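Have a look at the structure below, then the notes.
The chains shown are only part of the set, and none of them has been moved.
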């Protein structure tokens, strides 16, 4: 149950993801962005941060890091990949996920608690959640405003690929509950094949009660569980 | 720059030490301007100081040497007008590992860990270009901390601006907050707290102070020294450009070769990504054992880092500016030595380890170039392509700066304001409820959510207490231990009475830390004042230092460093004297951290400390009457210490369900905050409170008396708390009960009853700053 | 080889929400510039390129745009100039 955590020079949440995987009983290991192999990993996490300073556009430069070829191949082969925050931006830029993350509607960096609704369980990333469950966790980004063209958006919805949607305490995906202007209140999506997840909020910062939330931990448990099931299958 | 509070006060060495005589002395460089009295004056040096330089050198300095002296003997590096007074500050305690004089102070926080921390000002750069000024301020303070071998784990700041109804103030405020945020966010350091004040006293000169906390294993501490003759000096990180070359005012043509004047911008641009790389590379370098010393090229760049590292170890350095990687062509030695380009370090590598150093830097995509070596000559020697351009005894350069202590006197205008009778203003013009809402809705008191939500507060998963409460608390990674920190300075109080105000800043900062359950341990300070050449500013400075001394000594929180920022004035009008205190503390178990918000209906509310109703310098007077007047609240140090000890004992016994100190806006502000709770995640509750004090309603609700904390506990613990307080000799009384979620805050005094709806309070408290800034 | 300055303008695709443009529009309106009817904000990137001919320089820049400088999902680009050294500075 080896989980590769890709570390770019500007990654900030690599350690948070490392701890999350550990708490979920997986074995995390860092993979430096200049590596060309994932070292036999069973899953990949692209963590948050500012991969290459996020100059030009978040994730634009990171996608050319040597390791991204291996990540792309891994994803095309059906390997499980999770991109969190900056990781989501990198995966979009790399074409592993559709759409793009634009500047927040507020034009400000926003770092605060948010709520999101679990839209679908039974995926490798959400198997331990309840459908409709309202999760609370931090978000922290300047560019989290999800955009995709109308056709892509329609596909995402029709195929049930929106896994997380910003919502209020009662689970309603209202405009007020949308922190950044994301289309359809989208907080997290998967690719068509369902093996690549990108999300803006930080489950990796919601793994300990003393820090205010444990709602993120099940995501890592789902991931580790999915790997384990594959192993014994 | 290091704050020499305990300065070793080395007498200037007479003449150059032996050894230099065998090397050729530098000759004027072609193109150097002739040294005239005007040029000396432009460099901020007095005729006497220049005479002293000639004595030290035993000859006329070259233009390059003059530049070096001017930087090192500037107020910023040399502490001319503050050093003598700063020596009065207490700097020692068994837990202090590194006191003033280094890049940052360091204390032992237990469990084998040490905490490095420091605060610095970036006032002037932020006034010129708020975004970059604030951003580069964060960059500098991070470097001060990680050059000690510590990993930065939190930042705080202290901001003072003019009133928000002025468009330029909004521009400055918005730019500064964004600049602080973007830089720290990109480097990945959580912000855990700070303060913002708005008052017309800061209209032309905002105060922007940034603080950083860093953690390390005790054995990993490294200092900014140039030990070991023959060791190698390396320039590491970003390239050197013509940014921020020290404040000389002569014509640009004399300075640069061939470039037009627009190419010498005064603004420095921050590059947080390079900083992040530099941080990781520096920590890896330090852990590798290949280097013996490292220092940020901060103010006065290569000059101060080179001279200070040599000065601290009693060695010399020799460097060749032609080897320094530059960003622009045709830079003179003068420019290279004085450039303040950001994200650069000077490293002393062990001889023979240069390649290993380079390899680490390359991993992080940074450059490291050998530029010179450590010598035994005791001099700061600079070559340009092998030709000497400067050769100065290092010790007098760093420690020989003449110091002054001028006699000052209080300004008449301030005395009049302080002695003014404020009695006529005690009756609130629009009634008590209106006054309550105006105080709670004044930008000084209102929530700073708009500010701190632009800072990443949760990155790296150790933020136990985030901004919004009394002090921020960060967990030491991999342990249960935590460090707490708070920045405080009520500039209105220090303006009216610098001594009481500075004592109050220390007391409040310590109280904020204690309210979380952490023991206050030590202080870093940033002293923001006007021109020290003026009598009333000298008076303010002296009084503030004395107040800080008394409070720090009494509360056993020694000063481990800091920063002095003078000349915060425009058109002769100075800022309020603003001695910002950055207090740090330690808590053994972060699970025991006490939060500020009321929790459960039925919990008893207690007031620890006595109400004395101090309205002098209060937010009430400013918000309702536009007045800055009266005697600010005095600090009763024994009572303050007893209060803090008492609250720490209660926290340790886990008797507290909440604790929140009383400061700006008085009990009105504290009770509002306790009821509303955290934005987004918190749950508002109501409270029914009753006071019996024989004070006017205004004094009772809006008085800013020190030494008070509002507590709650489980009903069954009330008696124990009261007994505890009695044991510590601290007045403590039950003042009310927590009521239902979203219930109003009801307050009864001997003469009035107030009922404040939760929604109304919420709109005022959370709404005012966003409403102003989004307009 | 000559040195050319290529000016690359990257703009948000029509129809895409441009929050930055909207904010500037709002700010201009509140400064009293009512005649402004719309504002859109993009990036201006200046590349100093060594190339044999201006066409060559432009072609390379176009490739760079497709690969890195513009995001095809959200942005259009235009290469508007390839002049001698130092233009656009």
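Each chain carries a letter (A, B and C) given by its place in the written order, and its residues are counted from 1.
Everything that follows uses one rule, which is that contacts are C-beta pairs under 8 Å (C-beta built on N, C-alpha and C of every residue); 3 or more make two chains touch, one makes a residue touch a chain.
What you see is a predicted model, and the numbers here were worked out from it, not measured in a lab.
**Q** Could you write the composition of the whole complex as a label formula, given that just one representative of each chain kind is shown?
**A** Written as a formula over the shown labels, the complex is A x1, B x1, C x2.
One rule holds in what follows: only the chains that are shown with their structure count from here on.
**Q** Report the inter-chain centroid distance for chain B and chain C in whole angstrom, where each centroid is the mean of the CA atoms.
**A** So the centre of chain B lies 41 Å away from the centre of chain C.
**Q** Centre to centre, by mean C-alpha position, how many angstrom separate chain A and chain B?
**A** About 36 Å separates the centre of chain A from that of chain B.
**Q** I'd like the Å distance between the centres of chain A and chain C, where a centre is the mean of that chain's Cα atoms.
**A** That pair's centroid distance is 31 Å.
**Q** Could you pull out the residues of chain A that touch at least 2 other chains?
**A** Correct list: empty.
**Q** Can you list the chain B residues in contact with two or more other chains?
**A** Nothing qualifies.
**Q** Over in the complex, which chain C residues touch chain A? Could you list them?
**A** 16-17, 19-20, 23, 43, 68-69, 71, 73-74
**Q** For chain A, which residues count as touching chain B in their complex?
**A** 9-10, 12-13, 15-16, 19, 48-50, 52-55, 108-113, 136, 138, 140, 142, 202, 204-205, 207-208, 210-212
**Q** Which of the residues in chain A end up touching chain C in this complex?
**A** Listed in rising order, the residues of chain A that touch chain C are 56-57, 60-61, 64, 92-93, 98-100, 102-107, 145, 147-149, 181.
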